[in-house]
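All protein chains of the complex are present and in place, except for one that has been dropped.
Moving on to subunit A:
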Amino acid sequence: MESSYIIGSIAVAAVLTYVTRIIPFLLFRTREPSPLIKYIELNMPLMIMVILVFYALKDVKWESYPYGLAEIIGVGVAIALHVKFKNALLSIFVATLTYMILIQKVL
């Protein structure tokens, strides 16, 4: 592969990734945020976060063995621990460990 091709691609990808991130700041730079923008700012993060959970699970093969069991249990452990102990690190560590053991040793 030509190094000019690699460098050119990296530069283009870098600039365009940054553009996707800065668009809203350019669009709403001058005006005071409208009530609608404030409403979006307040509520969109929760929706984004929930959708990110499903996005993280998008490659799971639900229709064949083990039917996403490791993911369901992992998510279940994270929810249960977090509701009970409210300690983010604990929930994440134990859920991840559970998941790793399940896919490496059990399923």
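As a working rule, contacts are C-beta pairs under 8 Å (C-beta built on N, C-alpha and C of every residue); 3 or more make two chains touch, one makes a residue touch a chain; residues count from 1.
Everything below uses one rule, namely that contacts and distances are computed from a predicted model.
Peer 1: With one chain of the assembly withheld, which option in "Pyruvate dehydrogenase (Acetyl-transferring)", "Branched chain amino acid transport protein AzlC", "Fluoride-specific ion channel FluC" or "Carbohydrate ABC transporter membrane protein 2 (CUT1 family)" matches that chain's UniProt protein name?
Peer 2: The correct option from "Pyruvate dehydrogenase (Acetyl-transferring)", "Branched chain amino acid transport protein AzlC", "Fluoride-specific ion channel FluC" or "Carbohydrate ABC transporter membrane protein 2 (CUT1 family)" is "Branched chain amino acid transport protein AzlC", the UniProt name of the unshown chain.
Peer 1: Residue-wise, where is subunit A in contact with the chain that is not depicted?
Peer 2: 1, 5-14, 16-25, 28, 33, 36-59, 70-71, 74-75, 78-79, 82-83, 88-89, 91-93, 95-96, 99-100, 102-104
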